[in-house]
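Shown here: the complex without one of its protein chains, the others still in place.
This part shows chain A:
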Amino acid sequence: MGKGESELELGLGLSLGGGTAAKIGKSGGGGAWGERGRLLTAKDFPSVGSKRAADSASHAGASPPRSSSQVVGWPPIGSHRMNSLVNNQATKSAREEEEAGKKIVKDDEPKDVTKKVNGKVPVGFIKVNMDGVAIGRKVDLSAHSSYENLSQTLEDMFFRTNPGTIGLTSQFTKPLRLLDGSSEFVLTYEDKEGDWMLVGDVPWRMFITSVKRLRVMKTSEANGLAARNQEPNERQRKQPV
């Protein structure tokens, strides 16, 4: 993009379809693509028709076969209907699995989780709100395979250092780790029963079948939020403001 070297950092690993990686602003830090993952879009998958093949950059690892549920915004079903559809399928699969007596996949088998996520339980878009940011966003959970992925996407969504972006980006100069409790913000979610929990305590697959929406909450406010395996009467129900 013809800028000074000091301002530009090219990403390694997973590359974008054409063009360079995210620009690092003058305040430095945050949002470096580096070797981390990022939100996949339809551009990442090999085009079906040969006419578009030249546009797709090569990407690390084997590309999954393109099915209709992996292309952004396809099939063209309204999001309200789509959410209802995936909720039905998720509860149906969960019910079927319970009946079959299968065990829940643990987090130390990431490959299998990915396969199962992409092959069995589509989740769809869910809302994400952040404290202090007026307008919420949406994230496609089925495009993620782990908490790290998701956290990275959310960091990029809310903490880009691009001046003029909605939110409080100018205040943060280093990448935020939403999952390990070391930063000012934590990631929480509302489950199907209406309880708010910290993200990361349950296996990824269990999380995606029970999450209804996400909230990036100030750590100070998150005290008292339970991990899932606590007793119900120890949980403190918090409604988002």
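Following the convention adopted for this analysis, a contact is a pair of C-beta atoms (placed from the backbone, for glycine too) under 8 Å apart; a residue touches a chain by one contact, two chains touch by 3 or more; residues count from 1.
We adopt the following convention: contacts and distances are computed from a predicted model.
One chain of the complex is hidden; its UniProt record names it "Auxin signaling F-box 2", one of "Auxin signaling F-box 2", "LSM complex subunit LSM5", "26S proteasome non-ATPase regulatory subunit 4 homolog" or "Transcription factor IIIB 50 kDa subunit".
The chain not shown here is touched by just one of A:86, A:154 or A:217, and that residue is A:86. Interface with the hidden chain, as seen from chain A, comprises residues 1-3, 18-19, 22-23, 39, 41-43, 48-49, 51-52, 55, 66-69, 71-81, 84-86, 88-89, 92, 119-120, 122, 125, 127, 135-138, 140, 160, 162, 164-166, 239.
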